[in-house]
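Omission of a single protein chain aside, the complex is shown with its protein chains in their original locations.
In order of appearance the chains are A, B and C, and numbering begins at 1 in each one.
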Amino acid sequence: MASLADEARAAARSFAPELVAWRRDLHRHPEPGFGEFRTARIVSERLRALGLDVRIAEEAMDGEAVHHRHADRIGAASERAIASGVDSALVERMYNGGTAVVADLTGGDGPVVGFRFDMDALPIVESSDPEHRPVAEGFRSSVEGEMHACGHDGHVAMGLGVASVLARLRDQLGGTVRFVFQPAEEGAMGGAAAITARGLVDDIDHLVCVHLGLGAQTGTFVTRAYFLATAKYRVSFTGQGAHVVNSPQSGRNALLAAASASLALHSIAPHGDGWFSLNVGVLRAGDEQGVTPPWATMELGFWADRTDVYDYVDARVHQAIAGVSRAYDVGHKVVRIGGAPAADQDEGLARVAGEAALATDGVERLEDGISGRAGEDANVFLARVAERGGRGIYVLIGSDLADGHHSPRFDFDERSLVTGTAVLSALACELIGEGS
Amino acid sequence: MASLADEARAAARSFAPELVAWRRDLHRHPEPGFGEFRTARIVSERLRALGLDVRIAEEAMDGEAVHHRHADRIGAASERAIASGVDSALVERMYNGGTAVVADLTGGDGPVVGFRFDMDALPIVESSDPEHRPVAEGFRSSVEGEMHACGHDGHVAMGLGVASVLARLRDQLGGTVRFVFQPAEEGAMGGAAAITARGLVDDIDHLVCVHLGLGAQTGTFVTRAYFLATAKYRVSFTGQGAHVVNSPQSGRNALLAAASASLALHSIAPHGDGWFSLNVGVLRAGDEQGVTPPWATMELGFWADRTDVYDYVDARVHQAIAGVSRAYDVGHKVVRIGGAPAADQDEGLARVAGEAALATDGVERLEDGISGRAGEDANVFLARVAERGGRGIYVLIGSDLADGHHSPRFDFDERSLVTGTAVLSALACELIGEGS
Amino acid sequence: MASLADEARAAARSFAPELVAWRRDLHRHPEPGFGEFRTARIVSERLRALGLDVRIAEEAMDGEAVHHRHADRIGAASERAIASGVDSALVERMYNGGTAVVADLTGGDGPVVGFRFDMDALPIVESSDPEHRPVAEGFRSSVEGEMHACGHDGHVAMGLGVASVLARLRDQLGGTVRFVFQPAEEGAMGGAAAITARGLVDDIDHLVCVHLGLGAQTGTFVTRAYFLATAKYRVSFTGQGAHVVNSPQSGRNALLAAASASLALHSIAPHGDGWFSLNVGVLRAGDEQGVTPPWATMELGFWADRTDVYDYVDARVHQAIAGVSRAYDVGHKVVRIGGAPAADQDEGLARVAGEAALATDGVERLEDGISGRAGEDANVFLARVAERGGRGIYVLIGSDLADGHHSPRFDFDERSLVTGTAVLSALACELIGEGS
Partner (left out) sequence: MASLADEARAAARSFAPELVAWRRDLHRHPEPGFGEFRTARIVSERLRALGLDVRIAEEAMDGEAVHHRHADRIGAASERAIASGVDSALVERMYNGGTAVVADLTGGDGPVVGFRFDMDALPIVESSDPEHRPVAEGFRSSVEGEMHACGHDGHVAMGLGVASVLARLRDQLGGTVRFVFQPAEEGAMGGAAAITARGLVDDIDHLVCVHLGLGAQTGTFVTRAYFLATAKYRVSFTGQGAHVVNSPQSGRNALLAAASASLALHSIAPHGDGWFSLNVGVLRAGDEQGVTPPWATMELGFWADRTDVYDYVDARVHQAIAGVSRAYDVGHKVVRIGGAPAADQDEGLARVAGEAALATDGVERLEDGISGRAGEDANVFLARVAERGGRGIYVLIGSDLADGHHSPRFDFDERSLVTGTAVLSALACELIGEGS
C-alpha cells in the first residue's frame, strides 16, 4: 500500500496543468510588496474553497510592524486591482491592514507544519524580446515596471498546489499545516515581521521556507540555504544653521557630523569569526553655501553572515552615530527601515526533508548548507520559530534559469513547480504522519 | 565765481524730485540679476537722451564670463518686461547678451572717471505692513518675491542723477565720465566679471563704486569700505557603483571621498595675517543602501579678508580635493560658480573724495576703512582697475535705514539720494577738472 | 620743588650702574621656570635688605595650582644653585614650595600698586659668536642650554631698581607697592596661577605688568599690550587592545579615536567676531601592527584674541573629545597643562601711565593697544585683578633688539633699564600720591 507521502506525490503530479496556469496568471499580473491585492484575493478564495481556515489583511498581519512601504507603487496596484475586479472594500481593507494571507488546514491534534511562500514582484520592466518565453508564450507582465523576476509567482503557485494536494488527504493528516503567504519579501520592509507580530508563527513546530532556483539546477534539492542578517537605517542629524561669515560660531554642522559618521561607520573593525559589509549608501546635507548645514540624512545598510557579527556591527553603528552627534553637538535620530536577522536551521529537519525529496521524481541530488550573499525576510520567521522551540529550514527547489534573479529576462523551468509541490506535500505528510 | 564742483552740487539739488521718482518707480518694479530688462531699458534711454554714448547687452558684457543665472527668475522677469512695454526684440537681445549698460560722457581728452551702480533686486517678499513706507506711500514691489531690499534702486537713481548733472556741465569737463550699470551684483554670479571681460574698465583712471547705508548713517560719508574676497565652487566626485554584498571591492566610493574632503576643507589651518571662513554648505551623494555611492556633489564657499588669505585658501581647496580624490580613487571636477577677489583701495583718491564730500551739504562727517563681513562684486572692477594702473575706492553714502539690508522691511532715507548725487558729481568735476 | 615722581625719576638714574650689573649677573646664570633658585635668593635678600616684607616659596605660591614642571631642567638648576652657594635648605624649600617672591613696601593706608616681573629663562643655547655682546663683554650664559633670551633678566633688574628707588621714598608714599616676582612665565605652566591661588593679587588696586622690547623700539612706551588667551590640554584615550586577526571585533581603537578627534578639533568653525588658532601638536598611539591600538595621547593648544572666542573654542574642544570617545567606545581624560585667559586693560590707568612715561627722559613717544600674537601668563593676574574690581595694564618699555625674542642672539638695549625703572617708579608715585 502506498504511503501517505507517496499519495501526496502522486496527487501533486495531477495538478501540473493548474500549477503552470496559476503561475502564468500571476506572472501576467505582478504586484509590489504590500500591494499584492489581486494575488491575496486569488490565494484566499482558493484556500477557502479548499476548506481552509483563512486569515487575511489585519487578521494576518500587524501593520505597526511594517518598516517601509512604497506608497506610489502600492497606490497604482490598488487601482489596477479594483479595475481587474477585486472588490473595492476588500482592497481598502488590505490597503489599510495588509496583504498577508495565513491559512490553516487542520487534520488532527498533531504537530503544526508551516510553509512560507512570498508573493511580491519587483520594480523591473520585463524584457520584450520575442525570444523571452513569457513574451513568446503570452504571459509577459501586463504592468510596465513591475515584474515577477525572482520566482515568487512560482512560489505562490506551489503554495496553492500543496494546499490542493493536502486538502485531498486531510482526513489522513494527524496535525495542522499552516500556509503563510507573505507580502513584501524583497527589501526587508517588514512583511515577515508584521505576520510574526500577530503571533502566527509562534506555534509552528516545523517551518519550511521555500525558494526556486538561486543557483540550484533542475534536479537538485537544497535542504538548507542560509542568508545574511541585515539591517537598514535612516539616520537624521539636526544641527543649527548660521551665517558662515557673520556668526559661524553659532552653527552646529550636521554635514560634518554626517561626514565624520560615514568615516566612523566604514571603519568599524572586521570580525574575526565572520564577514560583513556596511554601506552608507545615501547622504544628503545642507542647502546653501553661505549657511552652516543645519540638517543631514544618511541611509545605511549592513549585511553579516552570522548573528554575533550582526549584533557586533549593530552595536557599533549606534555607538558611532550617538558619539559623533555629541562631538558635533547635533541631534540625531536613527530609524530602522528594514532588516532581517541571521537564523540557525535545524539539521534533523533538513535530513527529513532531504529524504522526502530524494524519494520524489525530479529530484536527483541533494545539497546542504549553501550560503547566499543576500538577506532574506524568511529569517524573521526562522528566528522566531527557533526562539519558540520549533525548528526550521529554508529549502531550494532547483530550477534551471533563463537569466539571473532580478534580471528583465528572468524565467525558470516550470517543471520545478510539480517537483516542488510534490516534495513539500510529501514532507508535510512525513512530518505530521497519519492521524489516529 | 562758483567752482565747477559747486555748480554740480547745485545742479544735483535741482534733481531732487526726479531722484525720488526714479527710485520709487524702480522700487515698484524690481528685477533679478541678469533679468534687469526694464531697468536697463530705462537707464539706456535716459542716458541716450542725455547724449551719452551707450553700450547695452552683448556690447556691454561678455556672457561667457557669467558664472551662474537663475533661469526661472529671469524668465519670469522677461515676460513681465514685455508685458510692461519693453520691446520684445530688445528683451530677447538682453536675454541672450545680458542686461549691462555702460555709457560714456566725454568732454575732453583728460582722465576717465568711472562710477559703478548695481541694478538687481533680491528674491524677497516685501513687507505689506501698512507702516512700511513703500506700502504707505504706494511704491511697494509689484512683484511678489522680488524686492529692492538692498538699495540698488537708489543706486540706479543716483546714477541717472549724476549723468543728468554732468551732462549739463559737459562743455566744462576736460575728460570722460563712464557710467557702469551692472547686473547681478548679488550672489557673485559674474555681473562685474562679464563687463570686465569686455575690457570696459581697462582704461578707467579713477573708479568710484557706490553703496547706500551699510551701517553708515545719514550725514556720514565713508571714503573706503572694504569687502571680503570670496569664491564659490561646485565639486563633483565620480566613483563606481558596486553591489556592496557581492563585490564591494569593485566600488569606488564617492560619498566617502566627499566626506573626507569636507573634513579636510574645514580643517584648513587659519592664516596668521587675516581671517577667513569656509563652508561646505551642500552635500549630496549616492542613491541606494545596497550600492557603493558612485557619485557625490558638494557646494562650498569661502570668504577672506585679504587677497593673500584668499589665495592661500584657494590653493589649499584645490589640493585637498585633488588629493582626496586620488586617495579614494575617484574622479573629480571643480567648477567655479561665483566669487570676487579682495581689492586694495587708493588712499589719495579716498582723500580727494572725502574733501569733495565734506564740502557738500548733507555730509557732516567722514569715515575711512570700514570692513564689511560680506563679498562685493565691485571688487572685480576694483582689482582690474588696480591691475591696469588706475586707482579705485568703494564709498558709502550714509543713510538711516528702516531695517537692515536684505530685510522685507528694508527702506532708506531718500534725502541721501540728493546728497549722493551731489557728492559724486562734484567728485567727478574735481577729478577731471575743466577742459581747456 | 620737584614732585615725588620727579624725585623717583632722578633716583632711578642714580641706579644705572647697578641695573646693568644686576642684569648681567642674572644673564650669566639663567634658570628655568620653577627652577629660579638663585634668582629668587638674590631678589629676596635684596628686598629684605631694603626693608620690604618678603614672602617666598610656599608663602608666595600654591604648588597645587601649577600645571606643569620640567623636572630635568629644575633638578639640574637646583644642583647648580647649591653649588653656587645658595643654602641647600632654602633650595629644598623652594623645590617643594616654589620659587615665587612677593614683597610689600608699605608707606601708608592708600592704594595698593602692584608690579609684575618674571624671572625664568629659556631652554636655548646662547650664541657664542664673538660679536654677540654677551660674549664680547663677558656675560654670556654659563649654562649650556639655558638662556635669558626674552629679557626677563632685565625685568628682574628693573624690579630691584624700582624697589630700591621707592624704598628711598618710602616715607612719602601713602600706600603700598607690591612687587610680584613670578616664576615660569614661559609655557603658561602656572606661575601666575600659583601666586594668584595664594590670594596675593586680590587686593591690588592698580596692577602694572612689564616687558622690554616686543617690537617697541628704544624711546617708545606702550601703555597697553594685549596677548592672546590660550589653553593647553593633554588628552588620553583608553581603548582595548585585540589581536587584529583573531578578534578585531574585541578591540576599541584609541588611535582612530585620536585621529577622528584631531580632524574634529581642526574643523571647529571660525568665530565671526575674532580670531583663533588651534593645533593638535603631538599625537602618540599604539605599539604594534598586529594589535588594535589600546591607547592614544594628544597634546593640543589653542590661542584666541578674545575671551568669548576662547570660551567658544574651549567648549567645542571638550564636546568634540567626549563625543568622539563615545563614537569609538573608548575612555578619555582631558588634563589642562597650561593656559592663560584674555584680559581687558584699563583705559584710565593706561592714560596715567602714558603721562608718567612721557614726562620721563628716554621716552619720546607712546603707543596704545598693540596686539601680540602670543599668550602671556600675566593675563592670569590681570583677569583676577579685574575680577576683584581693580584695574591693570601691560606696558612695554621700548628697547632696540640685537635679534628677536627667543633667538640665540637675542640682546636688548640696556639703556632701557634706567628708563623703565624711572617710568615705573614715577608711575607708582603718581598712583599712590603722598602719604598724609
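Assume a residue touches a chain if its C-beta (ideal position, glycine included) is under 8 Å from a C-beta of that chain, and two chains touch if they have at least 3 such contacts.
Just so it is clear, the model here is predicted, and its values are computed rather than measured.
K.L.:
Among the chains present in the display, which ones are touched by the chain that isn't there?
P.N.:
Counted over the whole complex, the chain not pictured touches A, B, C.
K.L.:
Determine which one of C:57, C:173 or C:263 touches the chain that has been left out.
P.N.:
The one listed residue touching the chain not shown is C:263.
K.L.:
Out of B:78, B:182, B:292 or B:421, which is the one that touches the chain we can't see?
P.N.:
In the full complex, the listed residue that touches the missing chain is B:292.
K.L.:
From the listed residues B:84, B:319 or B:371, report the one that touches the chain absent from this view.
P.N.:
With B:84, B:319 or B:371 as choices, the missing chain is touched by B:319.
K.L.:
Touching the left-out chain: which of C:67, C:132, C:232 or C:271?
P.N.:
Missing-chain contact among the listed residues: C:232.
K.L.:
Write down which of B:256, B:296 or B:353 is the residue touching the left-out chain.
P.N.:
B:256
K.L.:
In the full complex, which residues of chain B touch the absent chain?
P.N.:
Residues of chain B in contact with the hidden chain: 243-249, 251, 253, 256, 260-261, 263-264, 267, 269-273, 292, 309, 312, 316, 319-329.
K.L.:
Can you list, in ascending order, the chain C residues touching the missing chain?
P.N.:
So the residues of chain C touching the unseen chain are 228, 232, 244-246, 248, 253, 255-256, 258-260, 262-263, 266, 277-293, 296, 299-301, 303, 373-374.
K.L.:
Spell out, residue by residue, where the missing chain touches chain A.
P.N.:
263, 266-267, 269-270, 272, 275-277, 373
Just so we're on the same page, only the chains that are shown with their structure count from here on.
K.L.:
Between chain B and chain A, is it the same set of residue numbers doing the touching on each side, over half shared, or a different set?
P.N.:
Copies use mostly the same positions to touch.
K.L.:
What pair of chains is linked by the largest number of C-beta pairs in contact?
P.N.:
Maximum number of inter-chain contact pairs occurs for A-B.
K.L.:
Please tell me the distance, in whole Å, between the geometric centres of chain A and chain C computed from their C-alpha atoms.
P.N.:
Each chain reduced to its C-alpha mean, chain A and chain C end up 72 Å apart.
K.L.:
For chain B and chain C, let me know how many angstrom lie between their CA-based centres, rounded off.
P.N.:
Taking the mean C-alpha position of each chain, the two centres sit 49 Å apart.
K.L.:
Can you tell me which residues of chain C touch two or more of the remaining chains?
P.N.:
Expected reply: 263, 267, 269-270, 272.
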